[in-house]
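Report on the structure given below.
With one protein chain removed, the remaining protein chains of the complex are shown where they sit.
Presenting chain A:
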Amino acid sequence: MTMGADIWVYIEHAQAAPKKVSLELLSCARSLSTALGGNVVAFVPGSKIDRVIAAVGPRGADIIYTAEHPLLHPYTTDGHAAVLADAVRAESPAIVLVGSTAQGRDLAPRVAARLGAGIVTDCTTLGWRDGKLLATRPMYTRKAIGTVRVTGGGPCIAVVLPAMYPLPDADSPRQPEVRRRPVQLDGKAIRTSVREVKSVHRETIPLIEANVIVSGGRGMKAPENFAILDDLARALGAAVGSSRPPVDSGWVPHDYEIGQTGKTVSPQVYLACGISGAPQHLAGMSGSKYIVAINRDPNAPMFQVADLGVVGDLFEIIPKLTEAVKKVKSGIGD
C-alpha cells in the first residue's frame, strides 16, 4: 500500500457528540499535516451521524469522510474494523489517529493487524524526524518514556492519550467537504452483540475528559466522605477519581481508580486528597500539568511531586475550599 499525505482522525462519539479526545486529535493532525502538505481528515463512522458531523465541522478538518450504516451503532469491533480498514485501503492516509479510550484500544490493534500497519499506542507526543513518525509514550508503568519510530511504507496507526493536544476552537473558517463513503456490511460479519450499555450515573464529568481531577485516597476514611469531594468537584467543574484502596474497599466504583492498574490521566490540575503517593499511583497521574496535594503527614511522598503541598486535615480544608471556590465562581458571574 502506498502512503498518502493525509492525516486521519477516527472520530469516536456518544449521544450524537464527538468525544473530546477525538477533537483534540484534530489539533494533533493539523500540526502533523503541516510538514506533509496533506489534508486533515475526520473519519466519522456510525448510524444517524448528522449531529456528529455538524459538531466536527467547525473544528478545523479539511475533509469529513463518513461511513454510515445502521449496523455501525452501537460500536462493535467487527463493524468498525471493517469500515475503517476498507477506507484506509482505499484512501491510503499517512496516519490514522485514534483516541486512547476503551473503544480506541479495542479497535486500533485489530485494524493495524488487518492492514499490516505499524501501530504505536498511548502516545503523548507525535512528530516527524527525517520523514519518519516519532512518538513518545510512557513505558514501564511510567518509570520510563519510550521514543518509538514508525518505519516502512504504508499507513500507520497512532493511539493517543487524552489531554495531550488542545481542543481546537469551534470557529474554524475551513468549511470541510463532507464525502459520504459507501458502506457494505453484512450482519453476519458482526459476531458480537452489544446487549446494553449501563451508563453509570455521575454528577461529575468523566475522568479522562476532565481538566481538573479531585482524587481521594485511603485518607477519605469512609465511602460517605467522598461526598465532600463530589461537592468540590461540582464547584470546580472537575471529575472525581481515587487511589486503589477506596476501590478495593468498595467505597467507589472500579472506574475511579487511577494508577498502574487503573486509568492514566493527565489533567491540568490533579488535586490529591489523603493519597500518600505510592509509585503505582504516581504511574497514573504524574503526567498531570499541576499537582496539588493535601495530606496531614508532612513526609508523604506525594509532596515530592506536588507543585503545591498543603499539610493539614482534608476534612477541615475541603469543605472550606469548596465554599471559597463557589464564591469565586459566583463573583465572575456578577
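Everything below uses one rule, namely that a residue touches a chain if its C-beta (ideal position, glycine included) is under 8 Å from a C-beta of that chain, and two chains touch if they have at least 3 such contacts; residues count from 1.
Note that contacts and distances are computed from a predicted model.
Selecting from "Imidazole glycerol phosphate synthase subunit HisH", "TRAP transporter small permease protein", "Electron transfer flavoprotein subunit beta/FixA family protein" or "NADH dehydrogenase subunit L", the unshown chain of this assembly corresponds to "Electron transfer flavoprotein subunit beta/FixA family protein" (UniProt protein name). Residue A:Gly118 is the one among A:Gly4, A:Gly118 or A:Gly274 that touches the chain missing from this view.
Residue in contact with the omitted chain (choice from A:Ala5, A:Leu36, A:Leu167 or A:Val310): A:Val310.
Only one residue in the set A:Gly37, A:Pro173 or A:Pro298 touches the chain that does not appear here, and it is A:Pro298. Counting the whole complex, the residues of chain A in touch with the unshown chain are 77-78, 81, 101-103, 105-110, 112-114, 116-122, 134, 137-152, 156, 191-200, 202, 206-209, 211-212, 236, 254-255, 260-261, 268-269, 271, 279-280, 286, 289-292, 294, 298, 303-313, 316-317, 320-321, 324-325, 328-329.
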